[in-house]
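Worksheet: one structure, shown below.
One chain of protein is taken out of this complex; the other chains stay put.
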Amino acid sequence: MASIWEYANPRKFITTAEAVLPYVTVLAALCLVTGLIWGFFFTPDDFRQGSTVKIIYLHVPAALMAINAWLMMLVCSLIWVIRRHHVSALAAKAAAPVGLAFTVIALFTGAVWGQPMWGTWWEWDPRLTAFLILFLFYLGYVALWEAVDNPDSAADLTAVLCLVGSVFAVISRYALVFWNQGLHQGATLSLDAEQNIANVFWYPLVTVIGGFVFLFIALVLYRTRTEIHLRRLKALIAQERMA
Amino acid sequence: MTVTDLACARGPAQVLAGVTFSLAPGTALILRGPNGSGKTTLLRTLAGLTPPIAGRIEMAEDAVAYAGHADGIKAQLTVAENLTFWARVFGTGDIGPALAGFDLAALAERRAGDMSAGQRRRLSLARLLVTGRPVWCLDEPTVSLDTANVSRFAAAVTAHLAAGGSAIIATHIDLGLSAAQSLDITPFTAKRLPDTDPFGADFEGAAP
Partner (left out) sequence: MIAILNRDLALAFRAGGGFGLGLAFFLIFATLVPLGIGPDTGQLSGIAAGTLWLGALLACLLSLDRLFQLDWEDGTLDLIATAPVPLEGVVLMKALAHWLTTGLPLVLLAPVLGILLNLPGAAMPWLLASLAIGTPALSAIGAFGAALTVGLKRGGLLLSLLVLPLYVPTLIFGALAVTRAVTGQDALSPLLYTAGITLGALALLPFAAAAALRVNLR
């Protein structure tokens, strides 16, 4: 049985990524197109929220992936700190802008949804505010990667920031609930609920969520591959200069 | 102190490889080599600031006193205050011998910011005496020193060696130390990517 750490070798990672990428990309496109068309055109309007409810098909998956992207960065940072696999650090670096983009999508669609429902584009609701703060964490993380010249030092420093940031992000989340009870509706999805929302909305939503997951995987694989090529290029240039 | 097959890196690039030497108490090692050959990197590695990529450094723990290019002096504090601070950090007591050794007694109450570059350098070298550490790692210690003070510095090193200490000094001038051997580090200079860098030579070879 081959060890999973084999894929920590950059060359092996690229070959595997290139083998997997076409499938993941097609899956992402399929799920997104099917789920969105299904959700937008073939589901009934909500009896209270009207057709505005359909923004749920973008809002919920984006918000979900915005948090999961950070979790993935946390795991990758831990792997880098503990096992010093360069690919892991680069994957964390590659995931950050993707997570940032998902956060922006979640915030934007939330504002668009909030306007007709709550009569305001923005409300200092704990959940919304938490996403705004998550956005700031992403910004700081990306900026620190950009600011440090030595790539290994940058990986170390951003990993420490990711660990500390995760703890503070969780504390902030609870602080915000304490601070304002909020008017955001309850979680759309939760694992322990008997049935979360009506099946007509549920199936297309799960399809889009799957699409976002595949999209995230595809983007991270593409970007990690690019980061590896970039490191290889830098290494070659350095080699050339030192020879 | 024994150094075996040491490889040092500066940033992502390896600078030195296979550095091997040993240093007995009471002797000094003068590092020679052109600019950029890796003297500073070697000294920082020996001082424990930069982790080595490969090889071993065998010596007692907390043995090194390091003095780099930067003086490490606070301009707002007086000479005596600067030395007292370091004496307390290193847990040693008296700053008197250090002041005397580098002829700083008359300047003891002078603000370090008001001193000349040479005087500041003397102060940063005097700090070596208050550390009480046996192995001195010195990077171009004689910069900005005049002839009289270079010989004063040489005398301080000689006294340190006579007391059973040792020193590794990167310098271009002749200090006239009797118990000194010279080590040209040019043969060890190996500027390339470290073998451990997965984006280096290994990259193509490790295809699946």
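Per-chain numbering from 1; labels A and B assigned in written order.
Rule of thumb we're sticking to: a contact is a pair of C-beta atoms (placed from the backbone, for glycine too) under 8 Å apart; a residue touches a chain by one contact, two chains touch by 3 or more.
None of the values given here were measured: they were computed from a predicted structure.
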Note to self: Using the touch definition from the header, name the shown chains in contact with the chain that isn't displayed.
What the structure shows: A, B
Item checked: Touching the absent chain when the full complex is considered, from B:37, B:50, B:142 or B:189 -> B:50
Notebook entry, point to check: For the full complex, which residue in B:66, B:102 or B:203 touches the chain that was left out?
Noted result: B:66
Checklist line | chain B residues touching the omitted chain (full complex) | finding: 44, 47-51, 62, 64-74, 76-77, 81, 85-86, 88-91, 127, 131
Check: If the missing chain were put back, which residues of chain A would it touch?
Finding: 133, 136-137, 139-140, 143-144, 147-148, 153, 156-157, 160-161, 163-165, 168, 171-172, 174-176, 178-179
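To be clear about the criterion, only the chains that are shown with their structure count from here on.
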Checklist line | Averaged-CA centre spacing for the pair chain B and chain A, given as whole angstrom | finding: 48
Margin query: So in the complex, the part of chain A that touches chain B is made up of which residues?
Written below: 9-12, 15-16, 86-87, 149-152, 228, 231-232, 234-235, 238-239, 242-243
Next item on the list: In the complex, go through chain B and note every residue touching chain A.
Entry: 11-13, 191-193, 197-200, 203-204, 206-208
